[in-house]
Structure formats: structure tokens, C-alpha cells
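Input: a single structure, listed below in C-alpha cells.
Yeah, one chain of the complex is gone here, protein chain that is, but the others are all in their spots.
Then we have chain A:
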């Protein structure tokens, strides 16, 4: 079973002024029992949601783009708007049209996949952002890391590639012994880590806030606590709206950073 916030609160059925402590959510809200097993892999709810994300994203864009028309229908128009947003707004902006064209499919698929994985947070019955489990952003960040590292060494050769990773021209010579290790660490090791954790932590915190206020709304529902419960429920609504914003923003930031990493790998002396 899932650690769905509402279900958790329901099962516990614990209220204020009833000799019952606040059942505060924690890491347990991000732990899921396996639901079924296929080919040695135990599937839990987030994995299933990840696969459903695939189906929804490809399903939508298949419907919109598989038989496109010069004069678009409504669905195609929406799809084109999303596609254009990533293509022009992110890829062309960071890499330019000439260099960027090759990476448009990667960035478009990343953006919509991540966005939908985030979006599950506020969709009833799903109510869990898949990206709040580090494995999902880490996998995607690693993929981006391998992509730009490959481009870096392919483009500049081994020495040039290393130089591109940790050397900055035009600084006083005395600084380089200090700068080169820091740059290397920052670009090669910290960069993919922050790339993944930025997405993970935002969704993790957002989900935790939603769960806390949801559980609190239920927990406070006793006697005078009903007034507090109302405040808490308003917070649930507010946080849900805020999450809608954060979900899109974090997907955008992840893809923007991926684009700028690839741009940095394509051009030395950034």
C-alpha cells in the first residue's frame, strides 16, 4: 500500500484533544511497498507513475504530432506551443539555433517527462511527485552529465576537454593552483549532484509541505481545532497552487541547466 497522506491520516484516525500526538509525516511518506513484480523488478507506486508518465507524454504528443497538419487542430496547436517553448525558449536561447537543433529532441523529451513526473504531486489518487525520489532525477542528471562530458571530449580532445573542465583564461597565474581543483570539482562532481538534488529537493519539500498540511487538516478536526483545521486546509489549497508553479519551474530549470551544460561543452572558454 502507498503512504498516501490522506490514507495515512484516515488509518490513524487520530485527532487533537484526544490523547493523540500529531502523526507527523517524514521519510515514511516517501517509502512505498512493492505492488507487483515483473522480471525480477519489484514495482512500486512511483515506478508505475513513471511508466504512466511515459504513456501520457508519448500518448499526448502522438495524438498531437503523429499526423500533423499544416493548418493545425487544437491538440496540435497546444503541442506546438509546448514544443516551441522548449525549442525556442530554452534550447535556441542557450545554444543558438545552429548548435542547438541537434539537442532539441533530448530537451523536449526531458522537459515534458520531468514536468509530468512532477505533476503527479497534485493529481488525485497519484498525489506523489515521482521526482521527489532521488533515483529519478539522479538518473536523468547522470544522463545529461554523460551527454555533455561526451560532447566535451569529442569536441576538444582529451587535453582540451580537461582544460575546458577546469581552466579559465585571463586570471592571475597565482590563482590557478587554487582555481583548477575547485573548477574541476565544481564542474565534474558537484554539478551533476546539484543538478539532480535541485529538482529532487524542491519536489521533496513541496510534497512534504502538502502532506503536513493535509494531515494537519484532518488531525485538527476536533472541537475548537476545527478553526485551525480550516486554516490548515486553506494552506493545502495555497500550497497546491504554489506546487503547480514549482513543478513547471523546476522542469524548466532542469532543462535550462542541461542546455547550458551542453553549451559549455560545445564552446571552450565559456
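Note that a residue touches a chain if its C-beta (ideal position, glycine included) is under 8 Å from a C-beta of that chain, and two chains touch if they have at least 3 such contacts; residues count from 1.
Everything below uses one rule, namely that contacts and distances are computed from a predicted model.
Peer 1: Which protein name, taken from UniProt, belongs to the chain you can't see among "ABC transporter permease", "ATP synthase subunit b", "Two-component system chemotaxis response regulator CheY" or "Glutamyl-tRNA(Gln) amidotransferase subunit A"?
Peer 2: Going by its UniProt entry, the chain not pictured is "ATP synthase subunit b".
Peer 1: Touch as defined at the start, partner being the missing chain; which of A:134, A:179, A:221 or A:268 qualifies?
Peer 2: Touches the omitted chain: A:134.
Peer 1: Which residue, A:14, A:106, A:149 or A:188, contacts the hidden chain when the whole complex is considered?
Peer 2: Touches the omitted chain: A:106.
Peer 1: Can you work out which residue in A:143, A:168 or A:249 touches the chain that's missing from view?
Peer 2: Of the candidates A:143, A:168 or A:249, A:143 is in touch with the missing chain.
Peer 1: Which is it among A:26, A:96, A:181 or A:223 that touches the chain not included here?
Peer 2: Checking the options A:26, A:96, A:181 or A:223, the one contacting the hidden chain is A:26.
Peer 1: Would you write out the residues of chain A that touch the absent chain, in ascending order?
Peer 2: Against the missing chain, chain A presents residues 3, 26-28, 30-31, 33, 41-44, 46-47, 50-51, 53-54, 57-58, 61-62, 64-70, 72, 76, 79-80, 83, 104-106, 108-110, 112-113, 130, 133-136, 138-140, 143, 197, 200, 204.
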